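Note that one protein chain of the assembly has been removed; the remaining protein chains are unaltered in position.
Residue numbering begins at 1 within each chain, and the chains themselves are lettered A, B, C, D and E in the order written.
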Amino acid sequence: MRPSHRAADETRSIQITRQFTKHAEGSVLVEFGDTRVICTASVEERVPPFLKGKGRGWVTAEYGMLPRATHTRSSREASRGRQDGRTMEIQRLIGRALRSVVDLEALGERTVTLDCDVIQADGGTRTAAITGSFVALADAVRYLLERKKVRKNPLHGQVASISVGIYQGVPVLDLDYAEDSEAETDMNVVMNDAGAFVELQGTAEGHAFRIEELQAMLDLARGGIEHLLRKQRDVLGLPG
Amino acid sequence: MRPSHRAADETRSIQITRQFTKHAEGSVLVEFGDTRVICTASVEERVPPFLKGKGRGWVTAEYGMLPRATHTRSSREASRGRQDGRTMEIQRLIGRALRSVVDLEALGERTVTLDCDVIQADGGTRTAAITGSFVALADAVRYLLERKKVRKNPLHGQVASISVGIYQGVPVLDLDYAEDSEAETDMNVVMNDAGAFVELQGTAEGHAFRIEELQAMLDLARGGIEHLLRKQRDVLGLPG
Amino acid sequence: MRPSHRAADETRSIQITRQFTKHAEGSVLVEFGDTRVICTASVEERVPPFLKGKGRGWVTAEYGMLPRATHTRSSREASRGRQDGRTMEIQRLIGRALRSVVDLEALGERTVTLDCDVIQADGGTRTAAITGSFVALADAVRYLLERKKVRKNPLHGQVASISVGIYQGVPVLDLDYAEDSEAETDMNVVMNDAGAFVELQGTAEGHAFRIEELQAMLDLARGGIEHLLRKQRDVLGLPG
Amino acid sequence: MRPSHRAADETRSIQITRQFTKHAEGSVLVEFGDTRVICTASVEERVPPFLKGKGRGWVTAEYGMLPRATHTRSSREASRGRQDGRTMEIQRLIGRALRSVVDLEALGERTVTLDCDVIQADGGTRTAAITGSFVALADAVRYLLERKKVRKNPLHGQVASISVGIYQGVPVLDLDYAEDSEAETDMNVVMNDAGAFVELQGTAEGHAFRIEELQAMLDLARGGIEHLLRKQRDVLGLPG
Amino acid sequence: MRPSHRAADETRSIQITRQFTKHAEGSVLVEFGDTRVICTASVEERVPPFLKGKGRGWVTAEYGMLPRATHTRSSREASRGRQDGRTMEIQRLIGRALRSVVDLEALGERTVTLDCDVIQADGGTRTAAITGSFVALADAVRYLLERKKVRKNPLHGQVASISVGIYQGVPVLDLDYAEDSEAETDMNVVMNDAGAFVELQGTAEGHAFRIEELQAMLDLARGGIEHLLRKQRDVLGLPG
Partner (left out) sequence: MRPSHRAADETRSIQITRQFTKHAEGSVLVEFGDTRVICTASVEERVPPFLKGKGRGWVTAEYGMLPRATHTRSSREASRGRQDGRTMEIQRLIGRALRSVVDLEALGERTVTLDCDVIQADGGTRTAAITGSFVALADAVRYLLERKKVRKNPLHGQVASISVGIYQGVPVLDLDYAEDSEAETDMNVVMNDAGAFVELQGTAEGHAFRIEELQAMLDLARGGIEHLLRKQRDVLGLPG
């Protein structure tokens, strides 16, 4: 029995709210149950130094957590003076995931930055961030298309992410904090709308997982991802 | 005529929402028109080194802005590796303002940290942060009283803050960004429920203000503060 | 009775020494009693990025304290690796105060940096720094006028600063450390030679001040500022 | 055809040299072809703050690359003043991988730090680092057993790591730089001697991989890991 | 002919002023011609971690330069966020030099920090800093002796420093900036009152020096040091 009484293959309640704040080209509040992340997409007419003059754009991400998004207050990274390893790992993951569905040449020499800020954490913040960022990015792309800043749609697919794990010996989908903190294995899966893997990150501190367990987790993930991709299309008004 | 068509002595619409996030001892979303700030109060059972063993507690604040809270994206302080001068100035101001209504001995050897995170900025973020933080702090104090961690209420008053300025030659209350960016003079006023000044910060880059203008601005501020103090009492269920 | 036996409206002995060091375009040692600050003005033929190509100049300030300027040694900011919030607050204040009397277009695309380094602290270092920096700036402007680097005098007024406060219930002028550390209220006032306010920063940690007290403090400040402006004119050889 | 003319399931030449430097409790030079990493294990009689007084030890890792380990010189992290995201990601991975085979209670309140310094890079530095670190850790554990600092062997298994990927449409094992920089998919696999997964990190920037491709890659990885585990046992003089 | 018209073996005018600031246990303004350095000695009743509980004290130094101590303004180390290599090198040198005449056991478990802040630079700032710091240290030691905090005088000698160099082919003593910036060789010599070397740092970027040149420079240095040691005794009222 899961602490939340969900079935093993059941996600938490998923909410995606567009236009959450007013200044950004794309702004989304994404909720996976009690996990709440603000994802904004900002378009800037410049690229990082390594891309200058190459006719290509860039998509990148930054991740942060409000100090009291969690049970106990964690110190503010800005006041400590550096982002920790976990933050860097997550923001690199979000950036790679989003770039997998973008044609950077069609984007032109500009940068879209996805800022993912967790205002309440209850497990799965990175998977929520990826899933919500896709919608923010889609809105930013629409902004560019409407203003004719790009001629061709730089988005060539959808991307979403969900976690799976082994909790009390049973493979489960979309772990919340109560499960995550006790899971034997935790895996974050990023997939696109062609059903292929964009990123797979499985970790077992202590109890390693066997190939059959991996298989079972990936089956759960596929179902969860399909659910998320549908939610994204719904909120964006795209055909189902 | 003000850009927002408000009367000179009219504040923006003020909203204070308690229990905005679930983990903190006090959590408030405060809105001054389009300016939206999350204020959380975190109680920790320790004090900074300079207070150890003195039987007194501490109240402090940290301030941050999401990168795209503003018209153009500003770089993330956590990734730049330091908080800028404006951030430090504001968080020091919030801390002093809140401490002015707290009996630190009654609080006991613990720290309450007010985290003020701006998710959308439209002028007056520091005044909103002070006003909202008071409510978050009041909730944290109730938490301590209910659990009998403090015997005596450490709060001995209310505190709120509003801005006043000279816009196109006219003293106005609660400036939004459109006014603030063109104001000749900008003053942030912090007052308590005894009608006395806790903090006064007036700045004139270019056009200095005369004593009569100061008087007019302070009159406006007094009215605005009374309005805010009433809002705080309403939302906290205190007698009007 | 004030610890220094001064009358309530009496400043400490004020000394302003020009050409204190030999390399800077303006170099002043300013003394407010035992508070001693070196203020140098450095002219550089470049502007910060946000002003490039706009035909305007910039005036900015940096503030520091020698580690043993105070009763106990404080750690060196350079070795700690960052300036603290108080330092940032003060140097931003000095910069704003000085810019209020400069026509930045007349200055042309160059920067004047005021370095204010406290070699001995006894209260009121920021007010001494502003008052002394004006003289250093005036010398730097003369340097530019003499070399015909500017055609029109970019200085359009004088600026000076003094502190006022409530000490043992009595409003007093120009607090020294003995008073400052016990004052109920402390206010720094920056005024120009037209008798108008450039900056007003009043703080009450604990005992808030009423409007009559504010009025009394501002009256004291006006007298003190007039005294300082006269000192500046004397030392610069300007008509009284 | 692979650039190195290896078969698809063939690793590079693997060399593990023990006692490479003289001061560390464990010191190994590991070579995967031209990739050369020094792995040292240092025993320290203290644990990080979060483990103090809990009767358990800790195993952690740090990773670095000499500036000219690569084709072009990269700036030194020590002089830049921070470790980049890739470095943090890798050292966190190495630490988790090694902890998966250690009984931290049997280790007692002490820390083993694995320092992995790449002196020459040609792809697969993190997999070489994990594989070599295991041997360095085993030597450090022997040091503790010989001196009777631990009573029970804290190592309960072996761990090794290898990369797999899709290069020109074909799944291949142990990619070198020439393959890695052109691979469509790159996956790092960490497995233990029970044939189970400790960590799985697959990334596809652009071309996502299907489940059959994942299966083929994992099959290759299993064979490679077995080869590495045998090498570890050989060099440690353990039964085959 | 030297730019200053001095003889080859002639120092600049040397001034040492005690009690330059009022808070420090020792405070000296030292002038070698136009080079002016404030040296303060601060006594603190604690030692660095590596000396805790060993019954010995510590003497250390920190060095800084006001931004406009030089011809052109250099950026403030506190605002840049780190001390540069030259600063570190100099402060380490000053600390070693002073420790050479202190009996750290007699000092007891306390630290004396010498803060050397250059307010005007004209060559030879480190030699002036060492020479002046000795006097500040002597005053701090008197403070300790008078208050009977130490029973035995921890100072067992005098130390001073001067520069020598080869300028236009001729060995000269106590180089000023005009000479220093063109010298072929520059050597800083630290000696004690027994005529022995405490530190010798000679540098030749470009034109290496021969043993005869070294000999000539050391002869000059000896004379200069004797002059400085006499100045120190004079100002401290010690027998000649």
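One rule holds in what follows: contacts are C-beta pairs under 8 Å (C-beta built on N, C-alpha and C of every residue); 3 or more make two chains touch, one makes a residue touch a chain.
Keep in mind that this is a model prediction, so the values were computed, not measured.
Asker: Name every shown chain in contact with the chain that has been left out of the document.
Answerer: Output: missing chain touches D, E.
Asker: For the full complex, which residue in E:112, E:187 or E:229 touches the chain that was left out?
Answerer: E:187
Asker: Kindly state which of the options D:76, D:151 or D:210 is in contact with the chain not pictured.
Answerer: From the options D:76, D:151 or D:210, the contact with the absent chain belongs to D:76.
Asker: State which residues belonging to chain E touch the missing partner chain.
Answerer: Contact residues on chain E toward the absent chain are 82, 84-86, 88-89, 91-92, 96, 99-100, 187, 191-192, 194-206, 208-211, 214, 218.
Asker: Hey, which chain D residues sit against the chain that's not shown?
Answerer: 21-24, 27, 34, 36, 38, 40, 42, 44, 62, 64, 66-71, 73, 76-79, 81-83, 87, 113, 115, 117, 119-120
Here is the rule we go by: only the chains that are shown with their structure count from here on.
Asker: Taking only the C-alpha atoms, how many degrees of rotation bring chain D onto chain E, rounded to the nearest 5?
Answerer: So the copies are related by a turn of 120 degrees.
Asker: Using C-alpha centroids, which chain lies at the maximum separation from chain D?
Answerer: Centroid comparison gives C as the farthest chain from chain D.
Asker: I want to confirm something about chain A and chain D. Since they are copies of the same sequence, is their interface symmetric in residue numbering (over half shared, so same) or not (under half, so different)?
Answerer: On the two sides of the chain D and chain A interface, the residue numbers are mostly the same, over half being shared.
Asker: Which of these, B-C, A-B or A-D, makes the same contacts as C-E in over half of the contact pairs?
Answerer: Going through B-C, A-B or A-D one by one, only A-B repeats the C-E interface.
Asker: How many Å are there between the centre of chain A and the centre of chain B, using C-alpha atoms for each centre?
Answerer: A distance of 33 Å separates the two centres.
Asker: Report the inter-centroid distance (CA atoms only) between chain A and chain E in whole Å.
Answerer: The computed centroid separation for chain A versus chain E comes out at 59 Å.
Asker: Between chain B and chain C, what is the gap in Å from one C-alpha centre to the other?
Answerer: It comes to 28 Å between the two C-alpha centres.
Asker: What are the residues of chain D that contact at least two other chains?
Answerer: 82
Asker: Answer with line, ring, star, complete or other to describe the graph linking chains that touch.
Answerer: Here the contact pattern is a line, an open path with two ends.
Asker: Pairs of chains that touch, anyone?
Answerer: All touching pairs, sorted by chain label, are A-B, A-D, B-C, C-E.
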